[in-house]
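Have a look at this one before I ask anything.
Missing here: one protein chain of the complex. Every other protein chain is in place.
== subunit A ==
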Amino acid sequence: MADKLVADKHVRYILMAEKKKESFESVVMDHLRMNGAYWGLTTLDLLEKLGSVPQDEIVSWVMSCQHESGGFAGNTGHDPHVLYTLSAVQILALFDKLNILDVGKVSSYIAKLQNEDGSFSGDMWGEVDTRFSYIAICCLSILKCLDKINVGKAVGYIVSCKNLDGGFGCTPGAESHAGQIFCCVGALAITGNLHRVDKDLLGWWLCERQVECGGLNGRPEKLPDVCYSWWVLSSLIMIDRVHWIDKAKLVKFILDCQDLDNGGISDRPDDAVDIFHTYFGVAGLSLLEYPGVKPVDPAYALPVDVINRILLTK
């Protein structure tokens, strides 16, 4: 049982993770190192420790993952995909280094992936998913070139994925899932279209994700998991219904998922920690106004000061 956030240990865990490159687990994750870097670095920034990483080295590695098409790969040598393009842009935003990007090239890569019906493919192979709609919209908004896509059609497609329970799925007719709901609500928030959400219906579905122990699950009758602290909470915040859950109980659940000895946060108490859940745990605590954690933006998934710096200044 933990009663507080062991922030120093989490910072050390993140900085160490980089050095354990040769374990099987990290080789399996090799192809999504860009996501891993975003999770780790954002966590560090939320804990005010971004200064402890070699910024120039990371930035040049990020740029080495850029493909000639403009998109970014999950790691050097891999193929480009929007999943990693967003992480790359987010990392550069954290370091206030967006100016080194060829914005025209990156935004063209994303804009070309929009389909006739408004949806987005993840890469040239045509997998369609509302996750990619969110990524495209989030990324282009950070780069201030949403005008490169048809926003109206993009929004129309997202709304066509709305279900009768108020949630959203990855394609029209697909079941609601908290991760997918975050993507759709986030994209609607960024484009100023939250009035297309049935806030009370979705809010009830989302607040019923809180289970007895205080944790949140991602779909009805599933186990709670720290990563849903982010997806459910950020969605509830964006639609202004976060007061419908018991925040204190959720804080306790997240704290209980910490590895108090070696740092890091896991999906459920006493499971193995990883960088993904460490990020979602800390970001969740930020949304819960936990002291000592910087506020995070619920739609862009970056610290509020980073997003305000980019979007509120001309």
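Annotations for the structure displayed:
Heads up, the rule we're going with is that a residue touches a chain if its C-beta (ideal position, glycine included) is under 8 Å from a C-beta of that chain, and two chains touch if they have at least 3 such contacts; residues count from 1.
Going forward, contacts and distances are computed from a predicted model.
Not shown: a single chain whose UniProt protein name, out of "Alkylglycerone-phosphate synthase", "Geranylgeranyl transferase type-2 subunit alpha", "Vacuolar protein sorting-associated protein 35" or "Ras-related protein Rab-14", is "Geranylgeranyl transferase type-2 subunit alpha". From the options A:V6, A:A136 or A:M238, the residue with contact to the chain not on display is A:M238. Residue in contact with the omitted chain (choice from A:Q66, A:Q114, A:S133 or A:T191): A:T191. As for the chain not pictured, it touches subunit A at residues 22-28, 30-32, 73-74, 77-79, 81, 123, 125-127, 129, 141, 146, 163-165, 169-171, 173-177, 189-192, 194-195, 201, 203-205, 207-208, 210, 214, 219-222, 225, 237-240, 242-246, 249, 259, 266-268, 270-274, 276-277, 286-287, 289, 295, 297-299, 304, 307-309, 311-314.
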